[in-house]
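Note that one protein chain of the assembly has been removed; the remaining protein chains are unaltered in position.
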Amino acid sequence: MKFRYFINMAALESYVNHTVGIITADGRHFVGTLKGFDQSLNLILDDSHERVYSTTQGVEQVVLGLHIIRGDNVVIVGEVDEAIDSRIDFSKIRAEPLPSIVH
Amino acid sequence: MLPLSLLKTAQNHPMLVELKNGETYNGHLVCCDSWMNINLREVICTSRDGDKFWRMSECYIRGITIKYIRIPDEVIDMMKDDLVMKTKARGDVRPGRNAPGQRGRNTPRGSLGTRGKSGVGNLRQAPYSKNKNN
Partner (left out) sequence: MCGTLSSVDQYLNLKLKEVTVNDGEKHPHMLSVSNCFIRGSVVRYVQLPADEVDTQLLQDATRNEAEKNVSR
């Protein structure tokens, strides 16, 4: 039990206070600062916004603020390289919204 | 910083809870537990498509059905203050290490007394720490 705890805790420790992109089971994409997490992968996301993708217009960024995302809803936690991120022109990006996870 | 401690800090604050089925619940947090089960008061429930609304004075949500919770930004600042206070408290108490551990943690927090709406945990501990101090 203890072993699992440490593995998981170490896994995300390096992302804390960094900008992260979260993809959730319902196919949504959140971006924000990772402030904390626990062994069940519940996350604290600060200054977050949601990026809404569409095929007909650019990415819409919806400002949301402080979030607690429940671990079982998390699919990917990605560390965002802010240098690359700031270079992306989101108004030009077109993409199908992600489908939700099927188990 | 743990998500569940943040949630505890958010007690008495308004919040938005989205469930896995897409329903959202807006209300003030009354209490929560370590499974993220939560008690809300003055709730407005919105259906998945956002076309139906229900008002209820109180509701209980099972943690496992939650997708995410949106809480006001200031809660994280409160949490930071709390952390600083705790570290400070721990530093102050260190010399008297032979005192029971529980006491060290409770005494300074009580004396600073800025966090009236802390957690259920605090409320439960309050009488205990009082006995210790007297």
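Note that the chains are named A and B in the order they appear, and that numbering of residues resets to 1 at the start of each chain.
Methods note: contacts are C-beta pairs under 8 Å (C-beta built on N, C-alpha and C of every residue); 3 or more make two chains touch, one makes a residue touch a chain.
Model, not experiment: these values are computed from the prediction.
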Chains still shown that are in contact with the chain withheld from the display: A
Interface residues of chain A (partner: the chain not displayed): 4, 7-8, 11-12, 14-15, 21, 23, 25, 29, 41, 51, 53, 71, 74-82, 84-85, 88, 93, 95-96, 98, 101
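The definition used in the following text is that only the chains that are shown with their structure count from here on.
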Chain A and chain B: spacing of chain centres that average the CA atoms, whole Å: 24
Of all residues in chain B, those that touch chain A in their complex: 1-4, 6-7, 20, 36, 63-64, 66-73, 75-76
Chain B contact footprint on chain A (complex, rising order): 24-26, 35-38, 42-44, 46-47, 64-70, 72-73
